[in-house]
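Every protein chain of the complex appears in place save one, which is left out.
On to subunit A.
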Amino acid sequence: MSAKRSSINRPPTPDVDRDRENQEPTLQEIINIKMIESGEKERLKELLRERLIECGWRDEMKSLCRAYTRKKGRNNVTVDDLVHVITPKGRASVPDPVKAELLQRIRSFLASTAT
């Protein structure tokens, strides 16, 4: 019964269409959809994960989170707090070679799908 409930209570989809009917999808959105549909986004995510683990970035973020949690107290920290704290540092500390590699991959993907 609970399996059926989720489809019964789905919000009516017209909500989305009505708001966005008159707007063309932006270029960014088109690229995003293309990347997801072709599976490229997933591959890039996996590649990025691998590179960030290899270079120690993930361990660094983990230790930042630990330090913050220790300071604030385990019960006073939420996921949102942690994301808020490490996002700027995380973005800034991605090594340049990793950025370059991903940009290169995205460029070649765009080149290959350009019609």
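In the analysis below, a residue touches a chain if its C-beta (ideal position, glycine included) is under 8 Å from a C-beta of that chain, and two chains touch if they have at least 3 such contacts; residues count from 1.
Here, contacts and distances are computed from a predicted model.
Not every chain of the complex appears here, and the one that does not is recorded in UniProt as "Ubiquitinyl hydrolase 1", selected from "Large ribosomal subunit protein eL33", "Histidine-containing phosphotransfer protein", "DLRB2 protein" or "Ubiquitinyl hydrolase 1".
Touch with the hidden chain on the side of subunit A covers residues 2-3, 5-7, 9-11, 15-16, 19-20, 28-29, 32-33, 36-37, 42, 46, 49, 54-57, 59-60, 62-64, 66-67, 78-80, 83-84, 89, 93, 95.
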